[in-house]
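Entry: subunit A
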Amino acid sequence: MISVSLILIPVLTGILLFFSKKAAAARTGALLAAIATLVAAVAGIFFLSPADLSFDANWLPEFGSRFRFSADGMGKMLVLLTAISFPVILVAVRKNEYRNPGSFYGLLLLSEAGLLGVFLATDALLFYFFWELALIPVYFLCSAWGGEKRIAVTFKFFVYTFLGSLLMLVGILYLYFNNPQHSFSLQSFYELKLSTAQQGFVFWLFFIAFAIKMPVFPFHTWQPDAYEQSPTAVTMVMSGIMVKMGIFAVVRWLLPIFPAAAASNANIIIILSVTGMLYASLIAIRQDDIKRLIAYSSIAHIGLMCAAIFAANKTGLQGVMIQMFNHGVNVIGLWVVADAIEQQLGTRKFSELGGLAQKAPVLAILFVVMSFANIALPLTNAFIGEFLMFNGLFHYNILITAVAGVSVILAAVYTLLMVQKVLYGNTSSVTENASETGGNIKWVLVVLVIIVIALGVYPQPVIDLTNDTVSAVLGK
Partner candidate 1 sequence: MPIQYYIFLCLTLFCIGIVGVLTRRNAIIVFMCIELMLNAVNLLLVAFSKMHHAASVGNNPATTAGIEGQLFVFFIMVVAAAEVSVGLAIIVMMYRNTHSVDINFLNRLKN
Partner candidate 2 sequence: MSKLVYLVPLFPLLGFLVNGLGRKSLSKPLIGMIGSGSVLASFIVSVLVFFDVKANGGTVVTLFDFIKADGFTIPFAFQADQLSALFLLIITGIGFLIHLYSSAYMHEETEEHFGRFFAYLNLFVFSMLLLVLGANYVIMFIGWEGVGLCSYLLIGFWFKNNDYNYAARKAFVMNRIGDLGFLLAVFWLLLKLGTVNYGDVFANVSRLSSFDITAITMLLFVGAMGKSAQIPLYTWLPDAMAGPTPVSALIHAATMVTAGIYMISRSNILYTLAPATQTLVAVIGLATAIFAATIALKQNDIKKVLAYSTVSQLGYMFLGLGVGAYTGAVFHVMTHAFFKALLFLGAGSVIHAMHHEQDIRKMGGLKKYMPVTHLTFLLACLAIAGIPPFSGFFSKDEILTATFAKNPVYYFAGVAGALMTAFYMFRLYTLTFLGKFRGTHEQEHHLHESPWQMTFPLIVLAVLSVAGGWIGIPEVFAANAHSLEHFLSPIFADSAKLGEAHHLEASQEYLMMGVSTLLIAGIIFFAVTHFKKDGVVTGAEETGIGKVLENKWYIDELYDAVIVKPLNAFAGFCKSVIEKSGIDGLVNGVGKLVGYGSRQMRLLQSGQVGNYILIMVLAMVVFFLVWFNDATIYQFFNKIF
Partner candidate 3 sequence: MGTIQILFYFLSALAIFSAIMVLLSRNPVHSVLWLIAVFFAISGHYVLLNAQFLAIVNLIVYAGAIMVLFLFVIMLMNLNAETEPRKHIWMKLAGVVSGGCLLMMLISLVRQAVEMGGKKAMMAEGNIGLIKNLGHALFSDYVVPFEITSVLFLSAMVGAVVIGKK
């Protein structure tokens, strides 16, 4: 039952918030709902029996589709990530002014519901529903509250992902009709015995959808623009959680259903991903905008995750699991900083920034920590994930790992470049009057930094949480 409340709390509050005119009420309401969701998620994951996270109700019996929820380790972890992220995001943007705050926060909560649904659904049709439900509010958020070029950019994003999900729908239908039980349930999909030829084509229908969402090179071009133009709160949702949808979906919906196709296409996909890692890292080096740099860095990180998934061994997959959580935390942290800077100084251009370390030392330190988490320094959370993923990739192919490893170096190059250009050096005309950032941002970052370090030192809880998924996926 608790899983349904996870969806219902944000949905109902979100709809209510549409009618609230007062900014303060909307903010507080959204925050309370997000916290309530977090409490429910924590309770469901850690304190209640696993059955409480499952839910099964009749929905469309004629279609063989039921309203099925249940969470394995990966699902739990991502639910937790979502539930943690939203309060964090809401606190971080608390001071920002938005037009129509009611709609803004309402849509944010709706997207949370969509994301949670994606992570919980074990029915293909339901999964598809939530997949889109997560997309639509984000589309509206970006288009209405984004930057100058928002309409065109978010529309590209929308059409891109919409196309992907339609292809996935075709794939889902194909599986459905090849399913003697005529059911959309995940379990019945797992039990399908598809021939290699059948897998080959349908695999790509799914994969393209997920690859666009992640995004994997060369399907990534919507991403930097969308991240740049979206309001930062939404960027956080997109890069912190939404991209995990793609990875999550590959692990849950692709690998177990199309093992043969996944194995035979692994080479192509891994090479694409690794190319993307290097490519995005290189481009990141030449960026002049914090948001774009983080966006490209995110592409590089996602590329590694995708490659590690298709390396198809337990270590790599374990790394992907943990990295999904960690990347979410880290990238949200970076966006928080980027937003703090943009809100205060009105620019994100490196050429106009510099010397912030003098003016805002606390922010600077937190930023540096997040940056080092971004380059996976040991004892930060990302190290564990990258270590395991590279290790998994190494089992797949030594040479590819070595090439992919170059991105580790490049990551240091661009991240430190960003740190240097923003924090160090002398103050510019823009940063001259900068001051220390607001308390909410500080505390958000402190919380994130604590998570970063804690999971960097003791990652075992996350590994244990997701172990069942890893064994299940690769056991098939």
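Keep in mind that, in the parts below, a residue touches a chain if its C-beta (ideal position, glycine included) is under 8 Å from a C-beta of that chain, and two chains touch if they have at least 3 such contacts; residues count from 1.
The candidate set was assembled so that all candidates are chains of the complex that A comes from, given by their letters.
Computed from a prediction, not measured in an experiment: that's the story for all the values here.
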Problem set entry | Selected neighbour of subunit A [touch, this complex] from 1, 2 or 3 | 2
For this session: State the interface residues of subunit A toward candidate 2 in the complex, per the touch definition above.
Result: 156, 160, 201, 218, 220-222, 279, 282-283, 285-287, 313-315, 318-319, 355, 357-358, 361, 372, 377-379, 383-384, 387-388, 390-391, 394-395, 398, 401-402, 405-406, 408-409, 412-413, 416-417, 420, 423-426, 457-460, 463, 470
